[in-house]
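This part shows chain A:
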Amino acid sequence: METISSIKPLGAVLVSLIAAMLILLTGDRHRNLREAWTLLAAVIKFSLVFSLAGPILEGRSVETTLLTLVPGLKLQLRVDAFGLVFGLLASGLWVLTSIYSVGYMRSLQEHAQTRYFFCFALALSATMGIAFSANLLTLYIFYEILTLSTWPLVAHKETPEALAAGRKYLVYTLTSSTLILFSAAAIFVQTGTLDFTPGGFLAGRVAEGMLPLFFALLLFGFGVKAAIMPIHEWLPSAMIAPTPVSALLHAVAVVKAGVFGCLRVILYVFGPALLTQKGLWFPFALLVSFTILAAGMIALGQDNLKRRLAFSTINSLSIIILGALLLSKSGITGGILHLANHGYLKITLFFCAGAIYVKTRKELVSQLNGIGRRMPFTMGAFALGAMGLAGVPPLNGFISKWYLCLGALEAHEIIFLVVFLLSALLDVAFFFPIVYNAFFKAAKEEPFRCDEAPLTMVIPLTATALFSLVLGVYPDALMKFFSITNQAVRAILGGG
Partner candidate 1 sequence: MNAPQIPAAILIILIPLMSSYAIPLLGWRWRGAGYYLALSAIGASLVCSLILLYTVLTVGTIHYHLGGWLPPWGIEYVIDPLNGFVGVVVCCLSFLVTVSSRASVEKELPDKKVRFYTIYLLLFTGLMGITVTGDVFNLYVFLEIASLAAYALIAIGEDGAPLAAFNYIIMGTIGACFYLLGVGYLYIMTGSLNIADLAKLLPALYPSKVVLVALAFFLIGTAIKMGLFPLHVWLPDAYTFAPSAVSSFIAPLMTKVMAYILIRVMITVFEPSYSLKAVPVGTILTWLAAAAILVGSILAIAQSDFKRMLAYSSVSQIGYIVLGVGLANATGLVGSLLHILNHGFMKACLFSVAAALMLKTGGRNIYQLPGMHRRMPFTMAALAIAALSMVGVPPTCGFFSKWYLILGAIEAGQWIFVGVILLSSLLTAVYFMRVIEIIFFRPAPSGGHATGEGVRDEIPLSMSVPLWILAAGILLLGLFSEKIVSGILRLALPAGY
Partner candidate 2 sequence: MIDSLMSKYNYWIYIVLMMIGFYAMIGKKNLVKKLIGMNIFQTAIILYYISIGVKKGGTVPVLMEGLPHAAAYVNPLPHVLMLTAIVVSVSTTGVALAVLLLIYRRYKTLEEDEILKSMR
């Protein structure tokens, strides 16, 4: 594959880093200027990433090499199709989340807003770095920066519960980073390289007995952020963070980074050929299937809206990983597509949860009766998001789920097809009541006229909901997710 050398990947990473510094310098005194830095950086970042789509679709990759970190490994950014999907998702959603954050933080008159926006910008820098990392060490570096920049966001409220949730988050993620570091070091000693190669680079270079060990360590390492059970517990606890943070954690940055890492390991370090040959994928496929079903069932029992959404996220993330683990063309396509689609759908749901909280201070599902009459746009968007996650056409969720089911059939594993279908049923089961109650149950108090959350919050959530609809009808709309995904799969499977 031809590689172009360009400063753009580095620019995409650095623009929010510079914004973070500017935010810190501007401080609380000039709030509008501070918010402007965030929005400006988001727009610039998105434009940079968007402009990379051209070369990628032509089959090339764009690269920036920085310095040599250790003999044999460089700090290198290489944008390939898969990384571009994640990059587009993250940068695009950051624009909307920034607008939403401003509305949320100001409506609630939250404290420590400078710290919030600073960490946000830093986290997005790290996310871009993860998306565009060319080798496992660069990925590890940005992964750690992501962990540390999101920690203050989780502990934002500074209450004892928030601090405890933050500590739990740190324990889980730092321990998992240790596993990744160990595997990276061991692999480097044995193979002399850590560069991501479509189709994997480990085949034949690592001692046979070590392969299952490395696979397990790397998947568990990335699996903490990807909330695979049993290492998922940090995610529901982290719901104590402000809602834009949860939206960020659950749609854009952290969990998707974990899933991204898992997929990199499966598809670009080990590779479908090696995994099929050794049969390593099957035990993990079973593990994530368990996660899918268990998370779905736990979600049924959650009354706190955000916790229900958290378990729904755990469910969806494992669906993405399962798609990739099926190692079939449609499975991988479905997995990568769902990475993007789920992002838009879930962020809609979280935006709605935040809007409800800002307007009514309600956090529990049981309190949401009749709220649809008061906040039609919000609940309408929620309904769209829920339908998308369940896989109802014409939303984008249907397209990715279709490919996932095809993938299960291509891999000749009916059991996973059943898992996908069951999870769709579970989605309906835990979302449908919310939508029904919101629109069709009589409100306990007087029904007001349309009394929505501030525009800065409503516009982003309608935008994401509508875009999900558009993507369902025309998957290549605006971001060309579908074409880029196909590009990636072609590279991984070697033109298959």
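Keep this in mind: a residue touches a chain if its C-beta (ideal position, glycine included) is under 8 Å from a C-beta of that chain, and two chains touch if they have at least 3 such contacts; residues count from 1.
With respect to how the candidates were assembled, all candidates are chains of the complex that A comes from, given by their letters.
Being a predicted model, the structure only gives us computed values, none of them experimental.
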Chain A in this complex - touching candidate among 1 or 2
1
Quick one: in the complex, what on chain A touches candidate 1?
27-28, 67-71, 75, 115, 140-141, 144-145, 148, 152, 155, 158, 163, 166-167, 170, 174-175, 178, 181-182, 185-186, 188-189
